[in-house]
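Removed from the display is one protein chain of the complex; every other protein chain stays in position.
Chain nomenclature is as follows: A and B, assigned in order of appearance, with residue numbering initiated at 1 for each chain independently.
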Amino acid sequence: MNIKKRSRGKNIIRGVLSLCILLALGTVFTGCGQGKQSDPLRWVTYSASGPPLDAKEVIAAANDVSREKIGVTVDLEFQPTEKINLMMASGEYYDMVITSSWLNPFDKNAEKGMYYDITDLVQSETPALYESIGKYWDCARVNGRIMGIPILKDMGAEQMYRLNADYFEGQKGMAIPERLDGFEAVEPYLKAYKEDHPDKYPLAMEKGGPAGYMNFLERIAGGIIVIPYEQDSDIPQAEAIWDCEELMDRFRTLHRWYEAGYIHPDAATIDSTASDRSIPVRFGVAWKGYLGYSDPDYWGFHVKTPSYEGPFLSRQSEQGSMIGISAACSRERAIECLKYIELLSTDRKFRDILAYGIEGKHFNYLENGTVLTTQAGVDRYTVNLYLTGPVVNASVASISRDILGDPDQWEKVYEGYETEGIYSQTRGFYYDTTRKEQIITALQAIYNDYSAELRTGTSDPDVVIPKMRKRMEAAGFDELLADVQEQIDAWFEE
Amino acid sequence: MLPFSAEEELTAEQKSAFSKKTNLIVSLLLVLLILLVSLPVLLVLIVSVSSEQSVVNNGYSFFPDSFSLDAWRYLAHSGMYLARAVFNSFLITAVGTTLGLLIMCPISYALSRKNFRYRNGIMIFLIIPMLFSGGLVSTYMVNTQILHLQNTYLALILPGLCSTWYIMILRNYFQTAVPEAMIEAAMVDGGRQLQIFWRIVLPVSRPVTMTVALFQIFAYWNSWYPSLLYLDSNHTELFPLQYVLVNMQRSIDTLANDAQYISGMQVYTPPAVTVRMVLVVMAILPILIIFPFFHRFLKNGMTIGAVKG
Partner (left out) sequence: MRGLKSRKKGRTNRELLLFSLPAIVWYVSFCYLPLFGIIFAFKDFTPKPGDPLVKNLFVNSPWVGLKNFSFLFLSSEMPKILFNTLFYNTVFLILGIIIPVFLAIILAEIHSRVFSGLVQVVMVLPYFLSWVIVGYCLYGFLATDEGQVNHILRILGGSAVFWYQSPEYWRFILILTEVWKSTGYSMMIYLCAITSIDRTLYECARLDGATFLQRVRHITLPLLRPTVATIFILRLGSLLASDFGLFYQVPLNSNSLQPVTQTLDVYVYQALMMEANFSYSAAASFLQNIVGCSLLLIANAIIRKLDADSSLM
């Protein structure tokens, strides 16, 4: 009797459990539905802070146009990094996704076969798109095949200082040239301000360090190993950061500035200095003719932006923003994706919708062909241009009716890349991390123990770097460096 | 079976082991303690009504140069579907807390019965998930690819429903508050478990159910990570308040940090630091509102002696 009862209870448990498992497995095996043709394309792009308020309306407006022109519509999602990583890691279905050297790593994902190989399709189906990107296709090649679509934007990094011109030129009578001679050339300005304001810190510094301070090097494994742009040898040589004198000097300079009181004592823990608009010297990374730093209404003074180095172009900088088409797409879907990106790359009016919103509501065209955002546009549809399509095909924005943008800005910037650009000599080399991933991960953790204080000048590199070096070497640094060089050598043999 | 007895009429003072003098000293010490504990919270409140410029110049200070309601105004005028978000938060919190209690209380009662045959087995069954978890990816996969919860309210409600931790606390309370003998007696009277649970156990266990409810309410009210994981950006109509606030926070941070990437027009940046504190006040405000109601329940529990007698 007793036994019977007991087994009955157990049976109930068993029954429930197996029912649950059956249900679950049933859904697992059926897999998840794939997009059919004529469904909107699921296009996932990045936004740290959710969608702009009017996103739905703007996307609908863009869909009306694209439906009529090419019969394709999109379902554009703005997702934060965590979600994009998770989506990729869980094998979720999407059609197009943002991918780059800094977010949702392109080389690694392409190597793993996550993206659709568009080498043939893009030439046969969308020649205009193929044409428009030209030599920049190289940064999307993995093992010779094109695995993604580079977004044409500022492809190289131009390093600049942003100086309070009213103070330095007006009050102090110091000239601000078009170009400063290197990273340290800003020192006289810092010194002048510090003498006048002994309690203030003239150089804006946050825990991230100076914007783009390592752009003059090609970086591998998060910047632990670097490849200088200009080298004597035929085959570029990779080196450890502690062997790169130029970088070490930069750290030393920063530390000297820190000691001199040019940098806030808590810089290594500060998130943002944006709210303190009185700071007279800031770092910047942009392109020629960029106006975003210069709004006097915002800053309360005129800003001049002398560049101090660059523009540097490498596979990494060119991969600033790309679109990957999912490997799970059918051929027809992939063609739809390409057609859509082609339309974004060739039709300026259409491109401006996703870039700036709805004409008349979010922005207006000015006489010189640039756009001016309205207050509604600022409040309800502000999107980074590189997130929604080629930047160069969107109209250039003006700051106000007085500070006009240059409609030919991008032609000039791209010409500048040809004439002044400093090109990497690694010829599209990328490091395949899979073999040494454990070492890189461990080194990354070690590097993070020191990096914030190094790049903000808080700690003395001659004290800290030897410690870091010792720990890194114990974690297999030399093995990694040898592997990097081996891959570079193999790349150049081919 | 009257749950209340004459003893209840003793005042708190009479029941207490403290004399008037001890009570006074201890109270003073406690006042000191809560002053210390509340300092940072006070700081949050003050910064939320400080002017941004004052915070930039002097850091977080109890005595700002000037006050300003800019941050609060920003929130009010932000135009983010706030009304809908508040409704969503209420809905999720109410449903989640109620459903959670409805599921957790019965199993806790079952586990509190020493002669329940599967007690140990179920106990192990509950503790394993506390020790081992599949991690974020597999949880995400199950919720989206098997249970298909994405872009529904369920995705925000179901995953937080139960917690072994609370089940244990409920179980311990039931065990201590309701003596075995009483239940035996009720069973001899022919009572079914449901009746015993509903009529005897739940009424005397209000303090614990309400404590758990309180913590669940705030867990739901303040949770935003599931929204980030399971709600796509084109389902803004499902966003709960906290997620809207977190997005607001993040968008202010992005505007402040990489204004250089936004081509063209320099965007108006709201008072970043003070808005952050306003959002914190929004998160803890409900606690201050609900707590007095909750506190009433905490004193009603001490009654079982009468039943036993």
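Basically, contacts are C-beta pairs under 8 Å (C-beta built on N, C-alpha and C of every residue); 3 or more make two chains touch, one makes a residue touch a chain.
Note that the coordinates shown come from a computational prediction; the quantities given were computed from them, not determined experimentally.
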Practice item. Determine which one of B:Val49, B:Leu82, B:Val95 or B:Met168 touches the chain that has been left out. Key: B:Met168
Review point. Looking at the whole complex, which of A:Trp43, A:Phe78 or A:Tyr94 touches the chain that is not displayed?
Key: A:Tyr94
Check your understanding: Which chain B residues would touch the chain omitted from the figure, given the whole complex?
Key -> 7, 12-13, 15-18, 20, 22-23, 26-27, 30, 33-34, 37-38, 40-41, 43-44, 47, 58-62, 102-104, 106-107, 109-111, 113, 115-118, 120, 122-139, 141-143, 145-147, 158-159, 161-162, 164-165, 167-169, 172-173, 175-177, 187, 192-194, 197, 205, 207-208, 211, 214-215, 218, 222, 276-277, 280, 283-284, 287-288, 291-292, 295, 298-299, 301-305, 308-309
Review point. Tell me, which residues in chain A touch the chain that this view leaves out?
Key: 1-2, 5, 8-9, 12-13, 16-17, 20-21, 24, 28-32, 34, 85, 88-94, 105, 108, 112-114, 207, 222, 264-266, 268-269, 326-328, 433, 437-439, 441-442, 444-446, 448-453, 458-459, 471, 474-476
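Note that only the chains that are shown with their structure count from here on.
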Review point. For chain A and chain B, what's the span in angstrom between their mean Cα positions?
Key: 38
Practice item. Over in the complex, which chain A residues touch chain B? Could you list them? Key: 6, 9, 13, 24, 27-28, 32, 47-51, 53, 55-56, 59, 75-80, 82-83, 86, 89-92, 206, 211, 271-272, 274-276, 284-286, 290-295, 297-298, 371-373, 378-380, 382, 384-386, 391, 396-399, 405
Review point. Given the complex with chain A, which residues does chain B contribute to the contact?
Key: 52, 55-56, 79-80, 117-118, 136-137, 140-142, 144-148, 228-229, 232-234, 236, 239, 243-244, 247-251, 253-257, 259-269, 271-273
